[in-house]
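Dumping the structure here so I can ask a few things about it.
Note that one protein chain of the assembly has been removed; the remaining protein chains are unaltered in position.
What follows is chain A.
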Amino acid sequence: MSALKFAKALPASTFARSAAQRAYSAAATGEALKKTVLHDYHVENGGKMVPFAGWSMPVQYSNLGVGASHNWTRNNASVFDVSHMLATRITGKDRVKFYETITVADIENLPVGSSTLSVFTNENGGIIDDTIICKHQDSLYVVSNAGCADKDLAHIRAHLKAFQNKGGDVDLKIIDDHQLIAIQGPKAAAVIEELVGKSLQDFPFMDGRFMTIKGIECHVARSGYTGEDGFEISVPNSDAVEFTKMLIADPRVELAGLGARDSLRLEAGLCLYGNDLDETTTPVEAGLTWTIGKRRRAEGGFLGAEKIQEQLKNGVTRRRIGLVVQGAPAREGAPIYANGELVGKVTSGCPSPSTKKNVAMGYVKNGVHKSGTELEVEVRGRKQKAVVTKMPFVPAGYHKV
């Protein structure tokens, strides 16, 4: 409660109380923070560095506050360093079969060059992490959360070994010779089009392509975590700083940090692992049933399939919802009531710069989850009106071909 008492560390200490709280705790162990290739570039450009999931990352930059950076991304384009995320390449002829044993995705029927949001599940159907899987001709390109990197790798490798021991042909390689740089916002496509000198109109959202941008060989995924059109670009370490400078040289582009990233993803209704998803939550409860391919629902064959199939058949007892809250913003942990009865809690919440309302997501008992349901959220001992609201809270700007 003493955020203002430590003004010099204010961005870190205030942000540490908000959505990414768990991820920040890694800093308290005293371990040295990891740095991305862009670390010094962030500092030179006014980045306020904070510990995040064991990494030193910019929460914001001195030229724009979090709200202004958020609005800039919604109207123009922003660059985010997301190199701390875990990127892996999966090879071997049985790679699809193996990944279907540990995720709920229908990778078999995913077109080559396309990607999907998915989840790694445990034996109880709980979510170990959320992930993006991109299917290429010869491999899978898989990105998951920095904060889950160690446990993801331990989990995947344990199952990988068992799979290999049964004669399965699959291999995993961590991609540590590339940085991941996201450019997000309605003007992101125009910025990249100018650099590559051709239209990207036929490049669908959630597709991934190998492209050469100003002589730099990149993997470009049309995806992101802001609700806007945009790209997540994997760039060789040696070119990462020059590449970022090239993006920032465009007057439509500003640097953005973790602060804006969090409010942008929340408005877009996207989950933050550790807050909105965890190992006790199934994809059905989390509103991520759509990530489970139809074939996978019928056939199962992934960890926790029995539990998930049972929930799909008989329903769930709690569900993830969006809320618009009156009065003070409701943050992580705020209790949710229906007619005086405790029915759940908020898992992420903030004042929304785009809508000027307080938005939140959380879990409530099945039955009080329908859009328009009036609930109450308790903030500092006071119950405030909150209405269940369909997400995203802002219209999605994803590119349609």
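Simple rule for what comes next: a residue touches a chain if its C-beta (ideal position, glycine included) is under 8 Å from a C-beta of that chain, and two chains touch if they have at least 3 such contacts; residues count from 1.
Assume contacts and distances are computed from a predicted model.
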Protein that the absent chain corresponds to, by UniProt name, given "Glycine cleavage system H protein", "Translation protein SH3-like domain-containing protein", "UBC core domain-containing protein" or "RING-type domain-containing protein": "Glycine cleavage system H protein"
Touching the hidden chain in the complete assembly: which of A:T36, A:Q60, A:T103 or A:Q184 does that? A:Q60
Going by the contact rule already stated, which one of A:G125, A:P329, A:G344 or A:G362 would touch the omitted chain in the full complex? A:P329
List every residue of chain A that touches the chain not included in the displayed model. 1-5, 7-8, 10-11, 14-15, 17-18, 59-60, 65-68, 70, 259, 263, 327-329, 331, 350-351, 353, 358, 380
